[in-house]
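For this depiction, one protein chain was excluded, whereas all remaining protein chains were kept in their positions.
After this line comes subunit A, so read on.
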Amino acid sequence: MRKLMSNRLAVPAFLALLVVGLAFVMPSNFYFRVAALVWISALAVIGLNLLMGFAGQVSLGHAGFFGLGAYSVAILPAQFGLHPVIALIAGGAGCALLAFVVGRPILRLKGHYLAVATLGFGILVSMVISNEAWLTGGPDGMPVPRLALFGWRARGADTWYWITGGLMVIGALLAVNLVASPTGRALRALHDSEVAARVVGVDVGCYKLIVFVISAVYASVAGSALALVNGFITPDAAGFLHSIQLVTMVVLGGMGSILGSVVGAAVLVVLPQALTVFHDYEHLMLGFMMMAFMILLRSGIVPSLSMLIGGRRA
């Protein structure tokens, strides 16, 4: 059991089983849609977790990248006739470049200053998207052309369940490989102590930048996926509240845990749907449950639980 847990393919394999297994118990398209939203959020959260949980840097502007990815599959096909898949890749590449350019000066900052700088970046992106109405449709949003591959049109929540589930498993696979690589070790070193990492020869600035770029690409791809699933996109996707939501998912699920990212995303996407029965008290309940999670499972749902189970067995 322990050996299995420590295998680095265990988490992606488990997630793949989860995606396949859940598909058999879904009663309706509504559940497929909610699950697809969980996979999409999970993808963005895995990326952000690499930055927050492994490299120890905070970003309060990740919805900016998410929004850019989303709008790239809306704008590029509409304005230049690009295929949505190419637009998705172009969006990811564009975000990587932007993260590289923006990240170089920003990542020199630490702690609160870094948080505020990324916050500013996120707000800037969402302002541009809401104001350039000729390109983005402004606050009312714009339609996204449906995805068609070799004459086959992707529509219906169950189709998107498989596509987004696949993307999420691939994302998790890449993430665990990155964490297990020398880059991952360097990242964890600089999370624990930047000074110590520098002493043992880790190029701190360079690694921070690498992981910032990677997490921006995750967010961008997730944004593109959401835009394609919905067929319509509004500037909310790039908004400040969405950035906060992503950070909350990371912390709730557990920093530095890939599985935790998926759990955090699942909790925050599914809970509001489950709580609609409470009508007026919905937000109160949501807040209460999040507080309960954070008080009882202090280092996030997955790490706390695995510590408990592991601790009992040892």
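Criterion: a residue touches a chain if its C-beta (ideal position, glycine included) is under 8 Å from a C-beta of that chain, and two chains touch if they have at least 3 such contacts; residues count from 1.
To be clear about the criterion, contacts and distances are computed from a predicted model.
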Protein that the absent chain corresponds to, by UniProt name, given "Sulfur oxidation c-type cytochrome SoxX", "ABC transporter substrate-binding protein", "ATP synthase subunit a" or "Caspase family protein": "ABC transporter substrate-binding protein"
Sole contact to the chain not displayed, among A:Ala237, A:Val251 or A:Ala265: A:Ala237
Missing-partner contacts on subunit A, residue numbers: 28-31, 33-34, 37, 130-131, 133, 138-141, 143, 155, 157, 226, 230-234, 236-237, 272-277, 282-283, 285, 289, 292-293, 296, 308, 312
